[in-house]
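Just one protein chain is left out here, and the rest sit where they should.
Presenting subunit A:
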C-alpha cells in the first residue's frame, strides 16, 4: 500500500448526506473483476442518466475532477453494505482521502485497508469547507502527520484513529503484521479449543461438501 503523508491536490465537493455504499457503487457492477478498474463505476447512477450520458452538473463530471485526490461530503458517508468495492471505486478513480463529519464503520476500515484516508471533521467545519469549494474542485492540502486540512484561509484539524493513522502513514498491511504473532495465535487457538470443547462437534451427517 502506498503510504500517505501529505496530499497537495484538488478536493471535490460532494454536498450530500448519507452517500451509502450502494450509491458509491451500484450492486450490478460488482460482478466485474477489479482489473478493469472500478473508477468508472463510482457514483454511477448520480453521474450518468439512464441512457448513460453524463449529468453536466454533477461534480465528478467536472473536467478537473480527474485530478482530485480528496472528496468532501456530508454526514454518514459510506454507510450500509460492507462492499469494499465502494472503496475500490474511490481509489481507482484516484481518491486518496474522503473528509466527512461521519463514516460508516465498515467503510472506514475498508478505506484504511486500501490506503484511503477517512478524515473526520465536525459538521460545521465541513460546511465551511464546502462553502469555500463552492461547485467545483479546488486546491487543498491534507497533512496526515499533523492531521490538518488547509484550503484557502481555512486551516482545520481532522480526526482519525491513531492506529489507522500509523497504518496509513507507513502503508502497512495487516496480514504481514499478524503473521508476526503466529506462535501466540497458535497457543491461543489450542487453549481456546480446550476451554470450548463443544465447538468441535461435527455435524451428524457426512455430506458436508455439496456439489455447489
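What we mean here is this: a contact is a pair of C-beta atoms (placed from the backbone, for glycine too) under 8 Å apart; a residue touches a chain by one contact, two chains touch by 3 or more; residues count from 1.
Heads up, the rule we're going with is that contacts and distances are computed from a predicted model.
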item	value
Name of the absent chain as recorded in UniProt (options "Xanthine dehydrogenase", "Electron transfer flavoprotein subunit beta", "3-isopropylmalate dehydratase large subunit" or "Small ribosomal subunit protein uS19")	"3-isopropylmalate dehydratase large subunit"
Candidate in contact with the missing chain, chosen from A:67, A:82 or A:135	A:82
Contact footprint on subunit A, counting only the chain that is left out	16-18, 20, 22-23, 26-28, 30-32, 34, 45, 50, 74-76, 79-85, 87, 102, 104-106, 109-110, 113-114, 123, 161-163, 166, 174-175, 177-179, 181, 184-185, 188-189, 192, 196-199, 201, 203-205, 208-212
